[in-house]
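All protein chains but one are shown in place.
Entry: chain A
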C-alpha cells in the first residue's frame, strides 16, 4: 500500500511549550482517518504543521512520499493537499460562486494569468457550478458569502477546500457548532466529497468520528496514544483513561 501522508517524529515547540511531541502517523491512500483528543491536545497545531501554516521544530511530513515539511502552504496545496479551517475562513466580500471559483482556478491551470477574461473560462465556470451543485449551494451562488447563515458558511468552507480537486483533504472540525440535522447533512457531504480520496479529519462529535472513519488516532498532550479501527479505539484502556467525564460517556454512547 502506498502512503498518502506520513508523519515522522514530528515535533513543534512554541518557546518552552512543547505542543507536538514526536508524532508518527501513516495514512494510506483512500483512507478516512480521524484525529480525536481532548481540548488543547494539539490537533489544530498538527493540521497547521501538515498544511504548511507552521514549520515543524523537527521531524518531517511526507505527502505521497515527498517531503513537504518546510514548504509554503501554497506549494503544498499545489502538490495535492487541501485543508479547511475550524473558524470559517472564506472570502467575505465575494459571492459564493466567486469563493468557489478562487478554489478552482489554480487547479485548472489558470494561475495568475492576467491576459484572460475569467468570464470566458468555460471549464472553470462548469467546475465551479459542479462543486456548488455537489455541496448544495447552487441556489445561493450569487449571494455575498458574508450573508450566508453559519452552517452554509461551513459548507462553503468545505466547498473551497475540495474545489481544487486535491487528493488529500484535511478537515478541521467541519461540523463544529452545527445542529443535528445540519451535522447529518455535512457528514453526507463529506462522505460524498471524499470518495476515492484520502481524508484526515479532526472532529469532536464522536458520532461523526465513529461513523465515518476507517481508522482513528487519539492525540493527547501532543502525542498519539493509540491508533486503530473504531473498535480497537473503543476498547483501548489508555483512551478511556484520557477521556474522563463527559467525553468518556460520549465514547460509551456510540459503543
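The working rule: a contact is a pair of C-beta atoms (placed from the backbone, for glycine too) under 8 Å apart; a residue touches a chain by one contact, two chains touch by 3 or more; residues count from 1.
The rule we apply is simple: contacts and distances are computed from a predicted model.
K.L.:
Which of the following is the UniProt-recorded protein name of the chain this complex doesn't show: "NADH-quinone oxidoreductase subunit H", "Sugar phosphate isomerase", "Leucine/isoleucine/valine transporter permease subunit" or "Thiolase domain-containing protein"?
P.N.:
Listed in its UniProt record, the absent chain's protein name reads "Leucine/isoleucine/valine transporter permease subunit".
K.L.:
From the list A:54, A:91 or A:210, pick the residue that touches the absent chain.
P.N.:
A:91
K.L.:
Looking at A:141, A:176 or A:225, which residue reaches the missing chain?
P.N.:
Considering all chains, including the one not shown, the answer is A:141.
K.L.:
Of the residues A:51, A:175 or A:198, I need the one that contacts the missing chain.
P.N.:
A:51
K.L.:
Just name the one of A:163, A:186, A:199 or A:233 that touches the chain not displayed here.
P.N.:
The single option touching the absent chain is A:163.
K.L.:
Which residue numbers on chain A touch the omitted chain?
P.N.:
51-53, 72-74, 77-78, 82-83, 85, 89-94, 97-98, 101-103, 105-107, 110-119, 121, 125-126, 128-130, 132-133, 138, 141-142, 160-161, 163-164
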